[in-house]
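One chain of protein is taken out of this complex; the other chains stay put.
Here the chain labels run A, B and C in written order, and each chain numbers its own residues starting at 1.
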Amino acid sequence: MTTTTRSIPDRLRSPLERNLKSWESLLMLVAIGIFIANSFASPYFLNAWNLSDATFNFTEKAMIAFAMALLIISGEIDLSVAAIIALASTAMGAAVQAGVGTEGLVLIGLAVGLACGAVNGFLVTGLGLPSIVVTIGTMSLFRGISFIVLGDQVYKSYPADFAFFGQGYVWWVISFEFVLFAIIAVIYAVILHMTNFGRAVYAIGNNATGALFSGIRVGRVKFTLFLLTGLMSGVAAVCLTSRLGSTRPSIAFGWELEIVTMVVLGGVNILGGSGSIPGVVIAAFVMGLVTFGLGLLNVPGIVMSIVIGALLITVIALPRLWSMWRG
Amino acid sequence: MKRILASRELLLLVAIALVLGIISSRFPAFITLSNLAAVFNDTSPLILLAIGQMIVILTKCIDLSVAANLALTGMVVSLINISAPGLPIIVTLAVATGFGACLGMFNGILVWKLDIPPIVVTLGTMTIFRGTIFLLTDGKWVNSHEMSDTFKAFPRTELLGLPVLSWFAIAAVILFTIVMTRTTLGRAFYAAGGNPHAATYAGINVGRTQFWAFTISGALAGLTGYLWVSRFAVAYVDVAGGFELTVVAACVIGGVSIMGGIGSVPGALLGALFLGIIANALPVVNISPFWQMAISGGAIIIAVVLNAQANRTKGRVILKRAEHAT
Amino acid sequence: MQLELRPDVSNAAAPTPLLSLSGVTKTFPGVRALSDVSLNLYPGKVTALVGENGAGKSTVVKVLTGIYQPDEGDIWIDSEALSFPTPQSAETAGVTAIHQETVLFDELTVAENIFLGHAPKGRFGLIDKTAMATRAREILDGIGAKIDPGATLKDLGTANKHLVAISRALSIDARVVIMDEPTAALSQKEIEELYELVESLKAQGKAILFISHKFDEIFRIADFYTVYRDGQMVGEGAIIDVSEPELVKLMVGRDVSQIFPARDHNVGHDILEVAGYDHPTEFADIGFTLRRGEILGFYGLVGAGRSEFMQALFGITRLSGGTVRIDGAPVSIASPADAVASGIVYVPEDRGKQGTISALPIFQNVTLPSLARISRKGFIRLAEEFKLAREYTERLDLRAASLDTDVGNLSGGNQQKVVIAKWLATQPKVIILDEPTKGIDIGSKAAVHEFMAELAAQGLAVIMVSSEIPEIVGMSDRVIVMREGRIVAELARDQITPETLVSHAAGIREAAQ
Partner (left out) sequence: QDNMRIALVVKALGIGFFEAAAEGAEEAAGELGNVEIIYTGPTDTTAEGQIEVINSLIAQGVDAIAISANDPDALVPALKRAMDRGITVISWDSGVAEGGRQMHLNPSSTPLIGNTIIKLAADHMPDGGEVAILSASATATNQNAWIEAAKEVLPNYDGVDLVATVYGDDLSDKSYREAQGLMASYPNLKAIIAPTTVGILASCQAVTDAGKIGEINVTGLGLPSEMAGCVDSGATKSFAIWNPIDLGYSATMLAHAIANGAETGAGAEIPMGRMGSVTLDDTGSAAMADPFTYDSSNIEQFKSIF
C-alpha cells in the first residue's frame, strides 16, 4: 500500500521551549514582580513570620482550587465548594457535641465532603445535568442544611489538639496548612500530568464524546473529580474550622468565586481542555501576595478585589492583545 | 403556538399554580388580586434582569456582573440626582439605561474583540463595578432624604392600578417577546448560541451578537438599578449583593439552557415569577428563616431535573417510524 | 500566464463565465490552503471541482461565500471585480452555497432555518411569519421534500436536515449555486431528486459548482471540471474531454487503481456472536455471527439504524435485551470501555465529534484507549507512548509534521488514519468501521480498502458499515442488509450484487425472495 515508510518526528518544539513560552512563565513574572513591589512598598513584608501568616490567606482555597482545576479542565465546575465547607464544618461541630475525638472529627469532615461531592457527581453524571446550575442549586442546599441544623447557634469547644490543623506549625514558620498545601499540590500535579487519569481528564475536557468513543469511562472520571473536589472541600473545612476554632453556617461564604478566580488566573481554560497545576500554584501565590501586600498598606478590601478582578481580565487579555498587535 | 406552550413553560406554569394552590390553602389572602399584584411588582426587577440574562445565556455566555451593574448604575443616578435634583425623570431613565448599556458593552467588547470567556470577563467586572461604587462614594450611602421626591416617586406612581415598576416589567416582556421572535436580531441570538459555527456561515457575526446581548443585559440592569434604588430609597455598595445568582437561577428554572440556544422570554418570566412567589410566600407562610436557603436550593435542583427531562432527546425512533409506515 | 487574461478570451470554445476567480491565495497559520488558484463557472452549466482531501475545495467555497477573506486574488462576476467581506455581501451578489458541514440550528423551526438572515419582513420591519412559512413550503415542495416548515429542526433525521440545508441555499435568489459534497448524507432516491434539481437550476441559467468525491456522479451531471491538488489548480476543461483515470491522475498526481484489493476470503472460526439485540425504539432482534478474517458488510439505506446498532454493540447506547459472545464466552458490554476490553472497537462515522479529540496531539489520540498498556501503576511512560504511537501511525502511512501536531490540523483522511491507528494499537479482535471512506478522497480510499483487507488477512474480524454499493460489493465476504431497524437479509458472497442489495434495502418484494 505504501512505497516508503517515513519516520515522523516525535516533537517539533522541545518541552523546555514550550514551557518557557507558557502561561505559567508569564504568571511567574507577575508573581515575582508583585513580590519585589511588595518588598519595596512595605517594610514589614520581608519577614518570615509575616510571610508565613500571609500563606493562610490562600492555602485552604488553593487546596480546593487544585481539585477544581481538574474539574474545570474536564469541562465541569463546582460552585458548591464553599457550601460544602459549611456543611462539613457543621457536621464536625455536631460531632464535637456528641463527644467525638479529633481523629473522628477529621474523618467526619472528609466524609461529609465526599458525600456532598457524590451528590454533585450523581446529579451531573448520573442525571446528565449541567454542572454550573446543579452546583448553584446544591450551593444553596448544602449551606441551607447547615442553617437548618445550626440556625443562629455556634459550635465551638473543639478539642485542643484539633487546633493543630489550622494553627499548628510543623517547623519554625512552616505551618501545617502550608505543608499540606504543598503536598496536595504535588499530588495533584502528579495525577494531572503524569497519570492515565490525568490524560483522561484532558481528553474529556477537549471532547467528551470523543473520549467516550475512545473507551474512556467519562461518567466515572467526572464522578471521581466531583468526589475529589468534595474531599478537598472537606480537607479545607477541617483546616478552616480548626483555624477559626468554631463553626457558623456562614463560614467560608463567597469562597467559590475566589477559588474559580484562582483557577482561571492559573491559566486553566474555563471552557475545559487545558491548564496546569503549576499555574494554579503560582496563581495562589499571586492572589495571596496581592491581598497581603495591599493589606500591609491598609488598602480597603474592596480595592483589593478590584485589583484581583482587573488582574484576572488583564492577565488573560494581555496575550491576546499582544498577538493582535503583532498580526 | 406549539412552540410557545412547549412542555417546559407549561410544566413551570403548572408548578407555579401548584405552589400558589398550596400557599392559598393555608393563607387564602395570598392569592387575592391585590396581593398577587404586589408580588408581581416585587418580582419586577428580577423579571427585567432575567430577560437580559436569558438573552446573554442564549448566546452561550453568562453575565455575572448584572447585580454589580445595577448597584453601580443605581449609585450613579443617585449621585446625579443629588447634584441635579430637578432633572426630569425621563433623563434619569435615559442615563440609567445608557450607563448600564455602556457597562454591558464593556463586557461585550472584551468577549467579542478579545475573545475572553464571558464567565471570566463578568467575574472580573463584577468586582470592578462594585469596587468602583466604593471609590466613587468612599463607601457612603445615599439616603432617602437626599433623593428628590420625583426621583423616589416614579416607580411607585400608579397607572391603571399597577405601579410603574410593574409596567416596566410588562413592557419589557412584550418588547422582548417581539424582539426575540420577530426580529433578525432575535433570531441571531438563538442562532449564535445554538450553533455558533453555523451562525457564521449564515452571515451572523457571533461575537457582535454576543456584544449586543451583553449590551441589552447591561441596559436592563442599568434601568433596574434606578428602579431599585428609588424603590428602596437607598443606594450603597452592597445593593443587590449576590443577586446575580438569583437571576441565573430564574433563567435556569425558566428552561433557559446554560449551553445556549434554548430559552424564551415567557420562560424567563415564569422562572422569575416562580422565585418571586416563593420569596414572597416564605415570610407569609411563616417558615423558619433557617429553612429558606435550603428550600430555594432544592427548588433550583428540582427545576433543573425537570427541565432536563423535558429536553431529553427521544432518539430517532426508527422502529416506531417503521410501524407507522406499515 | 493564463491568469493575466480574462478566461473568456483564452478559451473560445467555452461560454463566458458568470463567475470567475483568479489568483486566489489563502493561508492559515502553518497551512497554505490555496495558492494562486482560479475557477470559472458558466451560466447554465455544472462545473465539478475535484481534489483530494485537503486540496482546498471547501476553502474556495468559503472564499466565494464571504466566510473567508482571501489573502490575494479577485472574484469576478459578469466581468466586474467584487469582494465579499461578509456572507451577506456574497448573498447580495447572488452566490449561495450548500456547505459541507451542516450549518443549521436544532432549536429553530425548519422555516426559520431556511430564512435565517434573510427572512421576509412585514410591518415595522418585523419578520413576517406567515410569508416565511408559505415560502418555505414552496421551496421544500420544489425539491420534493415532505417536511413541515413549522417542525423544529432537532426532530428531523439527518437526510431531512440536509434537505433543509439545500432549501436554505435555494431560498436565496442566486445566480451561482455551490454544492459542497451535497450527496454525502443522502439516500439513492434523494440523490436522484437532487440531480433533477440540478437540471432545473441549469435550465434556469444558474451557474453551479459541484464538489464531490464520487466519480459516477461527476460524470453524470457535470459539464466542466476543475482539479485542485494541494491548494493549487492543476487542470480544467470539459468533462467530455476527459476520462475517469485521467481525472484521478490529475487529482492524485499518480496512477491509482480503482480495483478493490484481491482477497482470498479465507475465514476462520466464529469469533463474535450477537443474538437478540433489542433497543426500545431504534432496532429489534439483531443477531449474527462473525468469523476471524472476515469482512462483514452492513448495507442499508441511510437511516436504517446500522450506526445505532453498532454504537449499541460498542456500549454507547443502553439496550433492552440481547447477548454477545466473544470466542464463545458471553461478555457484557455496558460501556465502550467494556467493549474495548472485550476486543471490540468502533471507528465512528462522525470523525470530528466522535472519532478524534482534535485539540490533543496525534500521539495522545493514538494511545488514549491503550494507556493501561503504556503505563506502570497508572503512571504514563512517555517513551513507551511515543513508541506505540509511532508504530501504528507509520503502519498507516500517516502524513504529519510531527507526532505532537494537534489532530485538528490534519486533513480528513489523515484524521481517519489516526482513529484507525488508535484502535489497532489496542490489538482488537473485532473492528467496526462505520462508513470508513465517507468524505475521503479516492487515493486515501484505496489505501483504507487495502488496509481493511490486510487486517482481515491478519485474522481480525471486520464489520464494515457502508452505504456505497461498490464498496460493499468489492470488499465484503458476506453482507447483512438492514431496513428500518431490522435485519432483512443475509447475503453470501455469491449473492452480493447491486440489485439484490438495493431491493432488500428498499424492501422491494419480488427481489427479496
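Here is the rule we use: a residue touches a chain if its C-beta (ideal position, glycine included) is under 8 Å from a C-beta of that chain, and two chains touch if they have at least 3 such contacts.
Note that the structure is predicted; figures quoted are calculated from it, not measured.
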Partner chains on view for the chain not depicted: A, B
Touch with the omitted chain, as defined above, among A:Ile251, A:Val280 or A:Ile316: A:Ile251
Given B:Leu64, B:Ala202, B:Leu223 or B:Val239, the one touching the chain that is not displayed: B:Val239
Positions on chain B where the hidden chain makes contact: 27, 29-30, 35, 38, 42, 45, 134, 137-141, 143-145, 147, 156, 228, 231-234, 236-241, 243, 279-280, 282-284, 286, 289-290
Positions on chain A where the hidden chain makes contact: 42, 44-45, 47, 49-50, 53-54, 56-57, 147, 151-152, 154, 156, 163, 166-167, 240, 243-246, 248-255, 291-292, 295-296, 298, 300-302, 304-305
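In this text, only the chains that are shown with their structure count from here on.
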If a chain touches chain B and chain C alike, it appears here: A
Reference chain A; chain at largest CA-centroid distance: C
Chain centre separation in whole Å, for chain C relative to chain A (CA means): 43
Rounded Å distance between chain A and chain B, as computed from the means of their C-alpha atoms: 30
Per-residue overlap in chain B, given as positions that touch at least 2 other chains: none
Footprint of chain A on chain B - complex, ascending: 62, 110, 114-117, 119-121, 123-128, 130-132, 134-135, 139, 237, 245, 248-249, 252, 257-259, 288, 290-298, 300-301, 304-305, 308
Interface residues, chain C side, partner chain A - complex: 314, 316, 335-337, 339-341, 345-346, 348, 353-360, 363-365, 368-369, 371-372, 375, 378-380, 386, 390, 393-395, 397-398, 400-405, 422, 426, 447, 450-451, 454
Residues of chain A touching chain B in the complex: 123, 127-130, 132-134, 136-145, 147-148, 151, 257, 260-261, 264, 269-271, 300, 302-303, 305-306, 308-310, 312-313, 316-317, 320-321, 324
